[in-house]
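One protein chain is absent from this view; the other protein chains keep their places.
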Amino acid sequence: MSEEVVKPYSARLSLFAAWVGLCIVVGTYGSLSLPIGGYVSGFWPAMALQAIGGLWFGGWGFASAFLFPLVSDVLGEALPFYVAVALIPANIVQGGLTVVTFRALKADMRLKSAKDWALWLVVGCVLSNAIGAWLGTTAFVLTGLITWEAQPLFFTGWFIGNTWPAIIFGSLILKAVTPFVQRSRLYVEAPDWW
Amino acid sequence: MQRTFLSYIPVDSIFMKVSASTKLSFFFLFNFYPFFISNPLLNFLSGIIAFLLTLRARVNLRTISKYYKLFLTLAFIIFVSSAFFGESLAGPSREVIVRLGPINVYKGAMAFGLEAYSRVFALVCGMLFWLAITTGTELFAALEKLRIGYNLRISIVMIFRYFSVFDGDYHVIREAEKSRALDLSTIPIYKRPLHFAYYLVPLVMLVIKRALETGAAMESRAFKGTKLYKGMISKGKETYLTKKYYRLERVDVLAIISMIAILAVILVGRFYFGWAWFMNPFY
Partner (left out) sequence: MPREVVVEDLWWRYAGGDWILKGINFTVDEGEFLVVVGPNDSGKTTLARSLNGLIPHSVRGDFKGRVLVSDMDTLKQGIGGVSTKVGMVFDDPEAQFILTKVEDEVAFGPMNLGLSPEETEKRIMWALQVTRLEGQIFKEPADLSGGQKQRAAISATLAMRPEILVLDEPTSMLDPIGKAEVMSVLRDLKEKQDITIIVFEHHLDELVEMADRFMLLYKGEILREDKTRDFFSDPSFLYEKGVRVPEVCLISEKLERDGIFDKVYLTLSQASRSLSKHLKERPSIAPAEKEAREFETLGDEIIRVEGLHYRYPDGTIALRGIDLTIRRGEFIAFIGQNGSGKTTLSKTLNGLLRPTKGRVSVFGMDTTKVSTVELAQRVGYTFQNPDHQLFKGSVKEELEFGLDNLSRIGKLDPTEKKGRISEAMKTAGISEGLLEEHPYMLSKGLRQRVAIASIIAMKPDVLIIDEPTTGQDMSQSIEVMRFLDGLNKLGHTLIVVTHEMWVVANWTKRTVAMLNGEILLDGPTREVFSRPDELMKTFVQPPQIARLAQDLKNYGYPPVVVTVDEFYESTKELLR
């Protein structure tokens, strides 16, 4: 007799916390700091995890995508809390746009076809980071950290610093780990979000 | 000794006698008031006071050493931004401090840079102090008093638990890479990104395995998981941890009221009366 299985919410809550913890570690140690500055790193692999978390874990991954910078910035980067809050829209886009697009267009996150790759590269790597970078640097201006004239420079640094790790890291992780994740109870398959 | 986010402090320390709500109020105060103070001197002063309090809480200087680099990098960003991209901040006088080739460095822009930097300095110092005197349990209790739901509170505390676990895993994985002849420090910087990501594979695997095991352990202890957005507001009775570790004495109420008053004075003084000593004197 096959029993109706209760959704593994406890494991997924644990995963949510673990994913945030992972992103903090990656954000703290896993960056290559090119000399653009402490807030806008030249190479920020944690962004790849923001997008991937949403793809694999639905709402849990998406929620961690904008919660983790709040905690990470406080603990690791020591970004002021109100600035971290102002960055939420940017992180929502970076964490959410990819999963929404993949689900809407029924793409395979294992990146099997040209369509999957195109979506991942165009939306997951380029577009979400372009929008995220614009929203984020605007937040920096509005919170008085940088000037409007400096925004293009910081936008460029943010965009490049997020996009190429997403291309390199994100693609590697999706190819290497997705098959394993999809067999796990933690995987949240469309159309579910939770 | 009690372990806080950054330190160990004696159980009978004055910092442990302060209510979790007071500490959280301090956190919010320090994260907002510098935004409204333009005078760099005031912000630097409050930041130094917070830093001295952090040292008083016996934080090991090695623990906060990574923040020193951050202060320097921050200075670099803000002052470069102000120096090279500060024309819009030049002000009516357009006074030039120095010319760097074709670029004019305006006094107004540098004054803005000093103001921005002093804000962040105060904010970071305030945050360090809060991290130095707050325990995970106190955060749990303070969030309960803010009516944050039980499951969300548990997950927030778990984040700190997981951070320390994966911190350890990260270092072991980096050693394992070296054992397979991959030492990033020996690779030219322009080639590093291509090899940088491998550590993520075992780390992500460990995350998944641990989350499954921890989830099983939680369920075995009668934890009822729900969708994240359900139960974000606390409705239940006071929990053991909050009852034991949360206190609100008269002095705490006074402290919280004082902090609210300080913020009110700053806002009124700054925006209604336009008090000069909240303004930036360097323009």
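Each chain gets a letter, A and B, in the order it is written, and its residues are counted from 1.
As a convention for this text, contacts are C-beta pairs under 8 Å (C-beta built on N, C-alpha and C of every residue); 3 or more make two chains touch, one makes a residue touch a chain.
Note that the structure is a prediction, hence the values are computed from the model and not measured.
Although one chain is not drawn, the whole complex shows that of B:L24, B:L53, B:I78 or B:I173 it is B:I173 that touches it. Here the missing chain is touched by one residue of B:G91, B:P202, B:G231 or B:G269, and it is B:P202. The chain not shown here is touched by just one of B:A75, B:V96, B:I148 or B:L241, and that residue is B:L241.
On the side of chain A, touch with the chain left out of the figure occurs at residues 1-3, 5-6, 8, 11, 14, 175-177, 179-180, 183, 185.
What chain B contributes to its contact with the hidden chain is residues 1-3, 11, 62, 135-137, 140, 150, 154, 157-158, 160-161, 164-165, 169, 172-173, 175-183, 186, 198-199, 201-202, 205-206, 209-210, 213-224, 236-241, 243-244.
One rule holds in what follows: only the chains that are shown with their structure count from here on.
Rounded to whole angstrom, the centroid-to-centroid distance between chain A and chain B, based on C-alpha atoms, equals 20 Å.
Chain B meets chain A in the complex at residues 5, 27-28, 31-32, 34-35, 66-67, 69-70, 73-74, 76-78, 81-82, 84-89, 109, 112, 115-116, 119-120, 123-124, 127-128, 131, 151, 154-156, 158-163, 165-167, 170, 189, 192-194, 196-201, 203-205, 207-208, 210-212, 214-216, 218-219, 223-229.
Against chain B, the residues of chain A that register as touching in their complex are 8-22, 24-26, 29-30, 32, 35-40, 43, 45, 48-49, 59-60, 63, 71, 74-78, 80-82, 143-150, 153-154, 164-165, 168-169, 172-173, 176-177, 180-181, 184-186, 194.
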